[in-house]
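This report concerns only the one structure given below.
And now, chain A:
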Amino acid sequence: MAELMRKPGARLLLHLAIVVAVFVLMMVVNDHVDPLMNYYIALAAMYATAMFGMVILVGLSGQVSLGNGALMAIGGYIFALTSMNWQTVPILGLPWNGWWSMVFAGIGGIVFGLLIGGLGARLTGPYLAGLTLGIAVGIPAIANRFPALFGGENGLTLTVPYPEGGYAAVDAGTDYVDPSLAASSAPVASAFPSQAASVAPGDLLTASNFPSAGPSVAPSVAPGDLLTASNFPSPGASSGAGDLLTASNFPSAGASSGDLLTASNFPSPGVSASAVPDLGGTDVSGGTGDNGFVIEHWQASLAVLVACIVAFMALNLVRGRQGNVWRAVRDDPVAAAVSGISPSTAKVTAFVISSLFAALAGGVFAQILAYVGPGAFGLGLSLSLLVGVVLGGRSSLFGAVIGAVLLVWLPEFVLNLSNDRGWSEQITNNAPNLIYGLLVVLVVLVAPGGIVGSVQSLIAKVTKR
Partner candidate 1 sequence: MLSIDDLSVNYGPVKALSHVSLDVPRGEVTAVIGANGAGKSTLMRTLAGLVKPASGSAQLDGNLLTGHKAEDIARMGVALVPEGRSTIPELTVDENLRLGGMWRGRTERAASHAEVFDLFPVLAQRRTMRADTLSGGERQQLAIGRALMCAPECLLLDEPSLGLAPLIVTQILDLVKRLATEVNLAVLLVEQNAVTALREASQGVVLNLGQVVMAGPAAEIASHEELRHAYLGY
Partner candidate 2 sequence: MIDFINYLLGGVGSGAIIALMALALVLTWRATRVVNFAQVGQAMFTTFIALSIQTATGNWFVALVGAMVAGAVLGVFVQYLVLRPVSRMDTSGAIIATFGVLIALQAAAGMIWGGDSQAFPQPFNNSAITLFGQEWPLSIYDLVVISLAALMVVGLTLLFTRTSLGLAMRATAFNPEVARLSGIRVSRTLTVGWALAGVVGGVAGVLVAPTSTISPNSFDILLVFAFTAAVIGGLDSLVGAVAMGVGTGLIISLVSGYSDSSNAPVVALVLLAVTLLLKPEGMFGHTKARSV
C-alpha cells in the first residue's frame, strides 16, 4: 500500500475517492431525512467549507485570524449582487448561471485574500489578530456605508437561482442531476401532504406547477419537460426551449408576486437565530414552493457539493507538500527560510486559500438564506468559525467537519433541553455561546488538539501498551 501511495497522482486519487465517497454518502443521507435535517446539513456543510480554510490558516499556518467572517460577507455579497444583476457573464458573454456567481465570489475571495494576506502575513500574533478583528467589524460596516448598492443595514434579499435538479444542464451531460427529484415524486411529495393535491404523481416539474410571472415562453416546450425555460417565470426575457440556465431563468429581485424563489419559500428551521449564530433577523418563514420541490434538499445538496469540492482541494494541499511547507513555517520560520522556503509567500498563500474557501462558503450562505446583510456576517460569525476549528481540532480537516456539526447541533440540543426544563429565552439563546467560550478555554488549556487531537493521543496511548 505504501508503495502504491508513492506513485505520482496516487494521493490525488485517494483524496478524490474519499471525497466522492463522502459526497455519495451525504446524498443518500440527504434523501432520507426530513427537510429540517437537510437544512442543518446545508448549514454544517457551509460552515465546514469556511472552516477548512481556517484549518489551513490558523492550524497549519499558525496565523490566528478573525477575518473569515468578513470574507464570507464578501463572497456572499458578490454572489448576491452578481446573481441579482447579471444576465450574462461579463467579458465572456456567456449565459449566466449560479455557478458563475460562485466563481466570481471565489475570485473576490482570492483578491481580498491577497490584499489582507499581503499585509497580515508580515504580522505576528496579536497584531494579526487585532487587524483581522478590525476587518471583521469594519467590512460589514462598509455595507452600511453604501445602502443603495449594498442594501444597508437590512441587507439584500436575493432570489436564489436554483433550478430543480441542480445547477448543471441536463443535456450537457454534467456530473450531477439529483436522481430523487427526477425519478420518483412520492418520497418528496409526501413530505408535504398539503401540496400533494396539486401535484400529480410524476408531474413534478412541469410548467403548470409554476405560476408564471411574465409572458410565457415558447409553446414548443412540452409539459413534463423537466428543466426548461418555461419552468422559470421570467420577467419578460425570451429564451429558447431547452435553455436551462440562462439569466432569464432566474427571476430578478424585482420580480413580482407569484415569484417562486423568494425568501418566503424557506420554511423556518424553527430555531431561528440560535441555529445560525449571530444572523441578526433573518426571516426564513413560509412554506415550501408549490411544486413539491424540496428547497432544503437542494440547499443541502449544493452545500455538500461545494464542501466536497473544497475538501478535495484542502486535502491535497494539507496532506501534500504545501501542508508541510505551512507547518514548517509555523514551527520554525528561520529554519524554513534557511531551507529555501519563503515564509511570507507561504503565509500569504494560506491567506489566499482560506479566503477563497470562505468566500465560497459565503456564496453558499447567500443561497441557503437568500439573504446577505451586515448583521449576518459580523464578529460573531468569525468567532463561531474560530470556535469550530479550535474545538474540532485546529490542524485537522476532519476536525473542521466535527466543529461544523457541533456549531449546528449544540444550539438545537440546548433548545430541546430548554423546552424540557422550561428555561427562559435569555438562557437558552446564550447557553451555546457560554459553552463554546468555556470549551475553547478548556481546549487551549488541556487539549490543544481539540476533539480530533485528543482522540488521536488517546488511541496512541492505548496502542502503546
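Selection rule, in plain terms: all candidates are chains of the complex that A comes from, given by their letters.
Just so we're on the same page, a contact is a pair of C-beta atoms (placed from the backbone, for glycine too) under 8 Å apart; a residue touches a chain by one contact, two chains touch by 3 or more; residues count from 1.
Note that the structure is a prediction, hence the values are computed from the model and not measured.
**Q** For chain A, which of 1 or 2 is the touching one in this complex?
**A** Candidate 2 is the one in contact with chain A.
**Q** Inside the complex, what are the residues of chain A that reach candidate 2?
**A** 58, 62, 64, 66, 119, 121-127, 129-131, 133-135, 137-139, 141-142, 144-145, 333, 337, 343-344, 347, 379-380, 383, 386-387, 390, 426-427, 429-434, 436-441, 444-445, 448
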